[in-house]
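A single protein chain has been omitted; all remaining protein chains appear in their positions.
For reference, chains read A, B, C, D and E in written order, and residue numbers begin at 1 within each chain.
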Amino acid sequence: MFFHVQKLINQIVPDEPDPEAANALQEGLGGQFGEMRTMMQYLFQSFNFRGDAKPYFDLIQGIGIEEISHVELIATTINRLLDGSPRYQGKNGSVPGEKGATPLNVALTHGNIQHFLVGAQGAMPVDSTGNPWSGSYVYNSGNLVLDLLYNLMLESTGRLQKCRLYEMTKNKTARSTISYLIVRDHAHENAYAKALESLGVNWGKVLPIPKYDAMKLPEVRVLMEKGVHLEQHHWRLDGSEMEKIFRGPSPSGPGELHTTSKPPEGTPVKLGPIRPEEFAPGLPPELLELTQQAALLA
Amino acid sequence: MFFHVQKLINQIVPDEPDPEAANALQEGLGGQFGEMRTMMQYLFQSFNFRGDAKPYFDLIQGIGIEEISHVELIATTINRLLDGSPRYQGKNGSVPGEKGATPLNVALTHGNIQHFLVGAQGAMPVDSTGNPWSGSYVYNSGNLVLDLLYNLMLESTGRLQKCRLYEMTKNKTARSTISYLIVRDHAHENAYAKALESLGVNWGKVLPIPKYDAMKLPEVRVLMEKGVHLEQHHWRLDGSEMEKIFRGPSPSGPGELHTTSKPPEGTPVKLGPIRPEEFAPGLPPELLELTQQAALLA
Amino acid sequence: MFFHVQKLINQIVPDEPDPEAANALQEGLGGQFGEMRTMMQYLFQSFNFRGDAKPYFDLIQGIGIEEISHVELIATTINRLLDGSPRYQGKNGSVPGEKGATPLNVALTHGNIQHFLVGAQGAMPVDSTGNPWSGSYVYNSGNLVLDLLYNLMLESTGRLQKCRLYEMTKNKTARSTISYLIVRDHAHENAYAKALESLGVNWGKVLPIPKYDAMKLPEVRVLMEKGVHLEQHHWRLDGSEMEKIFRGPSPSGPGELHTTSKPPEGTPVKLGPIRPEEFAPGLPPELLELTQQAALLA
Amino acid sequence: MFFHVQKLINQIVPDEPDPEAANALQEGLGGQFGEMRTMMQYLFQSFNFRGDAKPYFDLIQGIGIEEISHVELIATTINRLLDGSPRYQGKNGSVPGEKGATPLNVALTHGNIQHFLVGAQGAMPVDSTGNPWSGSYVYNSGNLVLDLLYNLMLESTGRLQKCRLYEMTKNKTARSTISYLIVRDHAHENAYAKALESLGVNWGKVLPIPKYDAMKLPEVRVLMEKGVHLEQHHWRLDGSEMEKIFRGPSPSGPGELHTTSKPPEGTPVKLGPIRPEEFAPGLPPELLELTQQAALLA
Amino acid sequence: MFFHVQKLINQIVPDEPDPEAANALQEGLGGQFGEMRTMMQYLFQSFNFRGDAKPYFDLIQGIGIEEISHVELIATTINRLLDGSPRYQGKNGSVPGEKGATPLNVALTHGNIQHFLVGAQGAMPVDSTGNPWSGSYVYNSGNLVLDLLYNLMLESTGRLQKCRLYEMTKNKTARSTISYLIVRDHAHENAYAKALESLGVNWGKVLPIPKYDAMKLPEVRVLMEKGVHLEQHHWRLDGSEMEKIFRGPSPSGPGELHTTSKPPEGTPVKLGPIRPEEFAPGLPPELLELTQQAALLA
Partner (left out) sequence: MFFHVQKLINQIVPDEPDPEAANALQEGLGGQFGEMRTMMQYLFQSFNFRGDAKPYFDLIQGIGIEEISHVELIATTINRLLDGSPRYQGKNGSVPGEKGATPLNVALTHGNIQHFLVGAQGAMPVDSTGNPWSGSYVYNSGNLVLDLLYNLMLESTGRLQKCRLYEMTKNKTARSTISYLIVRDHAHENAYAKALESLGVNWGKVLPIPKYDAMKLPEVRVLMEKGVHLEQHHWRLDGSEMEKIFRGPSPSGPGELHTTSKPPEGTPVKLGPIRPEEFAPGLPPELLELTQQAALLA
């Protein structure tokens, strides 16, 4: 059973809207190596887990639960990048399309047009070229060594793509989430590498992948100095044995891994503003009043 | 942020394995109107929600969180139906393929062959004809009335398909989960119908859809007599305003809706047994020993 | 602008329901070389036609219009093959699922389960392995010779697949439509071959494809003896110049082509019966009464 | 059986070519909520209709037939927007590619490159991000209430997306068709809402969706003042009982619905000009002469 | 540049036709972890290779070239399993469909119907549930360590699936190819594991995956006793530096790796017989004669 707290796992830094950065980030949400995929892959691996190696089960499932919060974080980041990007503020009592206005004109030439046409300046379960997320992405062979190996490769690919995303945009909203995910993918690389280490593999010097000192990126440095790449929470209200694996020397460089007993503090999320040019939520005054009556009920 | 308790939202009744029933249930997991879709649709609708109609937001998100637990429940049910279906018990020191044995022969003619060939007798994110789940299923227009209307139609289709599934198999494992989902889809129909009612729609006598008194199905009757179709938990550790909508007379027949302050009790989940014919988890004695050493660590 | 008469372009012979034959026929409806594809391909070619070679335009469009009626015919044939195939007649006041009944049990092991689970014993826009029809099938290069050449190949492939379908089942319902389509695909082969002939190609003895004397199939013989493979209507209420191409000696054997000034007579279609085990249409007595009130209005 | 008249259901206003607007309009043609989908959905619902509620059948089928003409209209509009957009006129005996010319250079950076590379400046069965239309879009549960509810939601989504399209471009060619479809989707919303009303639903004030007074858009106002959103033809040469539902007060605002006994007058369509840079139709003088000989035959 | 010799890389043992085994083998041909994917993945990795680590390039490319021959082998094996499976021999001058015969009736209930309906008892680029092969399977990150890690996982998954296939069927035709591929996937596991070993990874005892002594399978034992899992040819007519990596102790158990200077001897392939019930090749006597005239030309 799953529960929720209305907080984001990491803070999003405000900046200008940027629909092209939003589109790039879709790869990290709905792409083949994005957060929807890690989430679904680890959840299916935990549903189908065989044998009594419970700490391994708890490790995979724990990361899977965290990934749902990553989906929430990156989807919200994409929203922030899209929201207001048409620069139409509905001021002065103006009305969509009135007097030949084209408040959504930006959609024709920037980013993914469906962000404005199918959605209402919001995230979608697609990749950066608009291909929808596919269940065929989920890998779950049932063989523990193989699943761990795939997961290590998957997290490394995630870190690789996010490092590339960092190099594509200076937008602070985008970079704050990209940087956080670079560091968390690093932590997950550590987790799967450590699990394989416990089965006898010695990784030598090949980790992390990419073999790049992300401390050179200022936002990443702040997080790594706090050790965010070395820690992992289990996200289980009823406890977990993840800690039996996620501890000891990091397989990817200096530092000690440790499983935290408390989740990150998180930051509150605000609901997005109404966008009349998108007819979202599209309630006229009389219906808005009805929703307010509902909200006022004890 | 999301959390988890290692319990199922409803109990699964034991019965014989049945790979064809397992395959049928895949429609309810990875089909266009299955639980992965409701889960993703409501989560995206909550990520992208606009306006300050918070009780509506809480309603959609709350159901979305519950759907993750439905995905867990139906995936586990499929596992139970698949597990052991090849009737190969690996007894007497026998070895996969030894002496010309074909322990997985059942896969060629029963259900979805990939349940045995790609997965290890476990659930997959596909529908009942093997088509992978697609992100294109997710509907999120951003217009509140439209999203509520679609959600009502979606839950009704879910209930319709599950009533048909009930008529396809007598297997008790399958029917216990199918029946639970018939009743919960009914509750969700009530939720979205009620939300639209609060905006002025009067449903007359068309609900629930299908217009069928499911009390005639014994397993469903037990649950409806407990009022499971009239109640809804919010799944939020930090509270919710869902209750401002989900209360008052049911729009689909007799009874009063009420939002529960506590989640269902749930039932513990056990990990699946080792299946050597699937090489799952595929650890030989020396590696198994290493996992046990890890498990024994303080 | 398109119009309709509620008649089928050819009569369907009654026989026993047969869900496996129904599934096979799906290839002819929603498969890559089925009727939905020919219909869409020729309509797009006519929408996008360039130049003033009007008889060629009228030929392509005319066949495209006929293909909509083929989609109607084959979909209805699939319905007839599915309808009642679960052998549940809802007699004696029995109720779906009551007393552990499994009226849809056949769905687990015969044909496409989605015919019973997603649809209600009705045709779907998918092929014989359940893959949905795709817009990527439509070929429209804009180059007239190429489009004609592709269309010739497409009709020949259609005829080939229908000849194979004939060999798969003895069901008279299935065979009556298969045979009709074998003959009409032959007529369309003639049409595209003749159009290329008018541009200077001489086909020698390679047509029709497959190079098989379908007169050996009794149902086909009846139609060919009437010359159904040699005639073509234009389906245009405002006239057509198709006749300038579709006339003269057949490029695929003996006989003269001729464009008919009247459409085939057609046969009336009946609406399918209610199927309570499918909740289709799923109206309880009080709602049925409302629909009857509507029907009775002057 | 289907018939055709070589006229468009509404007039297209001439304006400059605009490949980006053309690409946006593809969502309305081949997108998940576009005209190909409504057409196919309603046709399949009519092929598979169960029960004797004939006016409901006639309503669904009648709208389905109209949608084929909408597919024709929007495809032709896309053609007009694409045609000539490379601004290469083939004047002065110039030859494609000659002297290093790049007459199709625009394709690399404007709209969908496949409009120029795979097609010949013509419409394609894809959405605005290039994803091909899929048969999985078609919804047909067989349950009448559900199918009507889905259709209502579908038309509302169509109207929503077309309102957004209006805000994206000022091109008159695009806007003339967008406006017409806004009004016709409104009429179809009315039709399905009315059908549900006849079964006892009272919509209050939620319709139309989006809840937006489209009279503010000049092209739409002209049509609404003529009552185009309140009328519906049945498109059946042999009569229809649609009128038993489509009449009486509009469920979405002031006005009375009425079923027309005659179709709209329509406007003639011209074939597109030759585009040598696309090799369309690509006939050299000697073959062109042959087509003209064919055309001149009595 | 690529060249070919008309030989199979390994001999196929004759046995009865078996369309269900044929369908299972499709996973190994066109499945997500089948030979088409390994072939395309390694070829793309070699086309896009960066840096001057030539032995690594030669290793990846060399295995890629071998995989084309694996595609040829498994496709031919599927052909053998399908060919004649309808048990229609076209004897005695009998004619397809004549006298109501249904020579392809087996297609309705055994294996993949498209093997008989779309193809002519031949292999297709699809997986074991009929999903077409997709370019999205190809992984090529450009990061050498990641690509090697993925390739190791891919070969291990291939070996896992082929071990499961072995347990599904006793058919000797199927098992001869399955066994060969188990051993060659083992060799490729060795290759990628060795390449990572050269970069400092120590695999301990986790290899091969699955951790299963395939010597227990008689056909596999014969090959392993010849050391087929320890050797690798480079398939380059102009030499290769693969040997600088593929040598030394096997990372997956006893034995020394060695790169062979000569390819395997191979076995000749025969063309399949005519199948009149499939209209393949479908040449009537007069056209057959023309092909023989062509064949007799000096």
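The rule we apply is simple: a residue touches a chain if its C-beta (ideal position, glycine included) is under 8 Å from a C-beta of that chain, and two chains touch if they have at least 3 such contacts.
Since this is a predicted model, take the numbers as computed values, not measurements.
By the touch rule given at the top, the unshown chain touches A, C, D, E in the complete complex. The hidden chain makes contact, of the residues E:100, E:132 or E:218, with E:132. Although one chain is not shown, part of chain C still touches it, namely residues 32, 131, 134, 136, 141, 143, 145-146, 149-150, 152-153, 156-157, 160, 196, 199-206, 209-211.
In the full complex, chain E touches the hidden chain at residues 1-9, 30, 36, 40, 43-44, 47-57, 61, 65, 68-69, 71-72, 75-76, 79, 118-126, 132-136, 138, 140-146, 198-200, 235-238, 241, 244-245, 263-264, 266, 271-275, 278-283, 287-288, 290-295, 297.
Residues of chain A that touch the chain left out of the display are 20-21, 23-24, 27, 31-33, 127-131, 160-161, 163-170, 205-206, 209-212, 216-217.
One rule holds for everything that comes next: only the chains that are shown with their structure count from here on.
Traced through touching neighbours, the fewest hops from chain A to chain E number 1. Separation between the centroids of chain A and chain C, computed from CA atoms only, is 47 Å. Centre-to-centre, using mean CA coordinates, chain A is 38 Å away from chain D. Residues of chain E found to touch two or more other chains are 32, 129-131, 160, 205-206, 209-211.
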